[in-house]
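Note that this complex is displayed minus one protein chain, with the remaining chains in position.
By letter and in written order, the chains are A, B and C; residue numbering begins at 1 in each of them.
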Amino acid sequence: MAPPTPRLVVPVALKKKPWEQKLPFHNRWHPDIPPVAAVKVGEMFRVEMVDATGGVIKDYDSAIDVKTIDASTVHYLSGPIKVVDEDGIPAKAGDLLAVEICNLGPLPGDEWGYTATFDRENGGGFLTDHFPSATKAIWYFEGIYAYSPHIPGVRFPGLTHPGIIGTAPSMDLLKIWNERERELEENGLQSLKLCEVLHSRPLANLPSTKGCLLGKIEEGTPEWEKIAREAARTIPGRENGGNCDIKNLSRGSKIYLPVFVDGANLSTGDMHFSQGDGEVSFCGAIEMSGFLELKCEIIRGGMKEYLTPMGPTPLHVNPIFEIGPVEPRFSEWLVFEGISVDESGRQHYLDASVAYKRAVLNAIDYLSKFGYSKEQMYLLLSCCPCEGRISGIVDAPNAVATLAIPTAIFDQDIRPKSSKVPVGPRLVRKPDVLKCSYDGNLPVTKNSGSGA
Amino acid sequence: MAPPTPRLVVPVALKKKPWEQKLPFHNRWHPDIPPVAAVKVGEMFRVEMVDATGGVIKDYDSAIDVKTIDASTVHYLSGPIKVVDEDGIPAKAGDLLAVEICNLGPLPGDEWGYTATFDRENGGGFLTDHFPSATKAIWYFEGIYAYSPHIPGVRFPGLTHPGIIGTAPSMDLLKIWNERERELEENGLQSLKLCEVLHSRPLANLPSTKGCLLGKIEEGTPEWEKIAREAARTIPGRENGGNCDIKNLSRGSKIYLPVFVDGANLSTGDMHFSQGDGEVSFCGAIEMSGFLELKCEIIRGGMKEYLTPMGPTPLHVNPIFEIGPVEPRFSEWLVFEGISVDESGRQHYLDASVAYKRAVLNAIDYLSKFGYSKEQMYLLLSCCPCEGRISGIVDAPNAVATLAIPTAIFDQDIRPKSSKVPVGPRLVRKPDVLKCSYDGNLPVTKNSGSGA
Amino acid sequence: MAPPTPRLVVPVALKKKPWEQKLPFHNRWHPDIPPVAAVKVGEMFRVEMVDATGGVIKDYDSAIDVKTIDASTVHYLSGPIKVVDEDGIPAKAGDLLAVEICNLGPLPGDEWGYTATFDRENGGGFLTDHFPSATKAIWYFEGIYAYSPHIPGVRFPGLTHPGIIGTAPSMDLLKIWNERERELEENGLQSLKLCEVLHSRPLANLPSTKGCLLGKIEEGTPEWEKIAREAARTIPGRENGGNCDIKNLSRGSKIYLPVFVDGANLSTGDMHFSQGDGEVSFCGAIEMSGFLELKCEIIRGGMKEYLTPMGPTPLHVNPIFEIGPVEPRFSEWLVFEGISVDESGRQHYLDASVAYKRAVLNAIDYLSKFGYSKEQMYLLLSCCPCEGRISGIVDAPNAVATLAIPTAIFDQDIRPKSSKVPVGPRLVRKPDVLKCSYDGNLPVTKNSGSGA
Partner (left out) sequence: MAPPTPRLVVPVALKKKPWEQKLPFHNRWHPDIPPVAAVKVGEMFRVEMVDATGGVIKDYDSAIDVKTIDASTVHYLSGPIKVVDEDGIPAKAGDLLAVEICNLGPLPGDEWGYTATFDRENGGGFLTDHFPSATKAIWYFEGIYAYSPHIPGVRFPGLTHPGIIGTAPSMDLLKIWNERERELEENGLQSLKLCEVLHSRPLANLPSTKGCLLGKIEEGTPEWEKIAREAARTIPGRENGGNCDIKNLSRGSKIYLPVFVDGANLSTGDMHFSQGDGEVSFCGAIEMSGFLELKCEIIRGGMKEYLTPMGPTPLHVNPIFEIGPVEPRFSEWLVFEGISVDESGRQHYLDASVAYKRAVLNAIDYLSKFGYSKEQMYLLLSCCPCEGRISGIVDAPNAVATLAIPTAIFDQDIRPKSSKVPVGPRLVRKPDVLKCSYDGNLPVTKNSGSGA
């Protein structure tokens, strides 16, 4: 019987910068990024990772790092990892790769994270038209709990998960991605009349050599140039999984990923100590470095057996998930509703995005009545274990979306009170989140964390 | 101490048709529809209701009723109910009305319901481009459980709730509704290039005198004519609550509704034995007659205290909810994901509606591999206690939506199996849902239910 | 397709006394009590019942009814009900009878209950040495919730269940019961030196003709005399199920009962709106009249297939249960511990009863610091949804038992506070429970309920 301690296949040294680590990272999807490790089905293995920004965002009293970040470098992914069966035969295109997350958590010695929203000129967030400036909150972990000096009076258990987990795309799939996203970037704005509330952010992020990291492919070589021009950014979730930001993919969950290339080439990164559904502030989970303990299984021919293409090619599929059994348990929820009428009063047709935006805005405004700034609540709703639901999607013209917040995360009773209960003066919760005020001097770092 | 048996303020007699009931129904929102009853705060009262269609859809082996229904008559609402405080002073505009749902259920003797999708020419549903025909499944209740002869092998506990609960709008609010929905109906199509997958359904349903029921206002009178021309349809959820279709508003939940007119004028209807998030097939919950036992509280000045307008006027608000403590408990969920790329392969920009559509289509296709027709699964996902989430709404250009299905509702294991487990021939689940095949003869009714 | 409305097989008329009802009750277990109804497997049927005392305990401001009750008449059981298969063949000895509780609740018009503890001279309770007097609290129901004017500041959802559900014993089994209980009554006291804290209550309740009700067997006949002398009291749970007082046997649960006589002869009664594990005050649940909607299945030969005798005969078996999916959901619990050292400081050997007693006493004392009398808390812990656990049963000499209380049932925060938080004066919760003060005049009844 093999000893069950997971084999460390991707190590991270906390004191080192990303480019000094033993194995290189990558921040693009491409079939030709070579594996950095290989694992067998049934084997428990451990993957460590730096945070999404490779240590650029730090634990100090300023949001200047958030304001000035070069977004072209995210996300630093660990992998690719080649998966083979008991006989050493790699996973093949058409198989399903079942990945069980046996355990995960922060890296010991690096028990902190951050939640931020970018400046509207540098990526913005879901509510960038309301919150155009860069802001940041630092979170400290006490075992399963997180608290922030910038959002006092709140503490909650994390539902920790990798923001990104995915397989490498084939060239065919990569072409599909690049074409449809280019079409959007070129022609999308015109179509978005109806949605102008959202359109100040970039529509898509097309391949670019700027900031590109391709693992073992040496930068500047012709091979690197070719791949960098083709490789997809890691921002959106796509057919291969990727940045799906599904907050429930925590301990004990299982992910069935389609395999597009030999060996599957599994990559993962962007660990979140906790995230709310939607991750609304964009850099909105509690971002951190961390580790995963994984176990893989290959379901031969599983794509055909279990997935149905939902588009013009057999590649238009999506992963399937099973949720694990140890999620934090809350019994009381306060729920905010939004309908697809925007802040200008304009009616949108069954638009769940607009409805969810209004639900989030309603929640932020409500909670700010309890002593908080709106920026604090925007960041909180991005990262606390709140649930965002599509409640109604058929009752034309209004989609109804809801945002449910577990009341136990607050140290005060946030429910509406009867008119008979006098409401005392509410405590103002200080200090506030960090907002950017760049004065030319970089602040002193507290926790340098991984890659800082 | 008053005996706690709830006072019956809106009775329904099962054998009678809607227009023969003791108190008249209404199917429009308007401030001038007069209350049919009054209740005091703190008092438990009981409201009975017919199903959304007033008994048109019946328990027989045909979907002809679904195909031919006159959609202008839904929903049959019970109320309005005037709410006064302990001193008899009515709720006032600007107050919040807190409504606790102490209990609810089917009407004794009428323990059945239906799930349907309309013909694309008569309202359609979320997936009307895939499922253009009228279909129907009948459900029978065994206490907390429902099962359908048309979707064998499935049984689940209901999370029963009223699809519609709301207060009367003021004339000002009504004007806002009519204007913004008219604007959409007139100009929306042009803006919807991006969303053509959805646009075959009516964009909005403007006021119309056809099928209009206004409670105690006698049809045909000048007053009726005036109100009928102004009164809003009950299809969408809006600022007053209304058809919000939030599946968690079950036993023990509490709803904080804004008050726009003197007395609040609370109405409710459209009972659902169970519904999935989104209610995707449109007539998609398990629709039934039923009763509510309610208790109200008035929070004086609560709109200003707790709600923040999210639009150009102080009326642009939404209700708040607390979820009750007795929801069915599931521990294992299979989760399907969708991204905002449509079936033609086109990329949409952070469109949660498109993403959810793809998640639902993925789930239907997956489940149909277990012996079901796609129509069976479309209706099932409309009405079973599945959760629809907005998982990611910021990772441009893809919104990520997920649909989580509790595996325990099936009598077989629906999880993907390892390639080592041989999959036997799967049982074909018969009979199928009812599809429309009108031959000129109406079928024999089994359960006539309310208003039949 | 048969209409699913459950067939009413045992009706109760609220205005009538127990002996005026259409079908007679019984309060003893005996194979010769004839069935009052028959049901088929698969059929949904409804059984109504009066409360455990047949209406003796009433809704008025006195505990005189509790003090003076004739305990020989409890419990009023509905049934026996004969169960046959699809072909009309009855369940046989050796089968298992699977009974699904599809639904249950109070009888409409009788939405109240009571919790009481008897005088130590008339049955007492688990803590009768601490609480020797009769006390009573009335509970009113608001749908799923109960509250008591006698225990202010508390409200909770019920986990409603029948205290008693069981099959008729065979003569052989009945003899086993009578012999072992007689042996205890005759010789037990001497063995109980170690447990004198408990021994002031009767050790067993042997058959007696006093108060005996045998359903259709006419009182005073020779047959009645014979059966009354043999028939077992309904106080304890035994091999046939019976008064097992398992609080989780609520909606959706399934009970596998051994069958000892032809037809199974299922009886049920003693409805509880809610009960804590242990039902410590004896008359300790929220006792009420009510209804059950049931569905039976026969597992032929199931006793041999699934049960193993745990004693000298094949009859020494116990039922098996499955818990339903709609229990109230609590997330925060305060837990009290007890060890098997009694109040005199004496050490008992791995005695879980003594340990649980100490846990309950600890909880009562703790909670009484929050403005309550100890009597209020004794009754509350008998009936609220608290969990009593055997945490450790092997670490000699101490058994460890725990009592977990959901904190959400109180309107104040009952957790211990840091020494930095000043504790203000605590509200005294008035009025108190009713204690007996008999002055010769019976009080005015509020709710007469069933059989009053």
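By definition in this document, contacts are C-beta pairs under 8 Å (C-beta built on N, C-alpha and C of every residue); 3 or more make two chains touch, one makes a residue touch a chain.
Fair warning: this is a prediction, and the values are worked out from it, not measured in the lab.
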Key: Option from A:H161, A:R251, A:H316 or A:K357 whose C-beta touches the chain left out   = A:R251
Selected from A:K295, A:R346 or A:K435 as touching the chain missing from the view = A:K295
Note = Of A:P132, A:P202 or A:P328, the residue that touches the missing chain is A:P328
Key: Of C:F45, C:F156, C:F282 or C:F410, the one touching the omitted chain in the full complex   = C:F282
Task = Using the touch rule from the top, list residues of chain B that touch the missing partner.
result = 329-332, 408
Remark   = Interface residues of chain A toward the undisplayed chain are 1, 3-5, 44, 100-104, 108-112, 140-145, 149, 157, 251-252, 293, 295, 324-330, 408, 446-447
Task = For chain C, enumerate the residues touching the unshown chain of the complex.
result = 95-96, 98, 125-126, 176, 180-181, 183-184, 188, 191-195, 198-199, 201-205, 235-239, 243-248, 256, 277-282, 284, 297-302, 305-308, 310-313, 316-323, 325, 331-339, 341-353, 356, 358-359, 361-362, 365-366, 369, 387-402, 404, 415-419, 423
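Basically, only the chains that are shown with their structure count from here on.
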Remark   = Distance between the CA centroids of chain A and chain C (whole Å) is 51
Note = Note: chain B sits from chain A at a C-alpha centroid distance in Å of 32
Task = Could you check chain A for residues that touch two or more other chains and list them?
result = 331-332
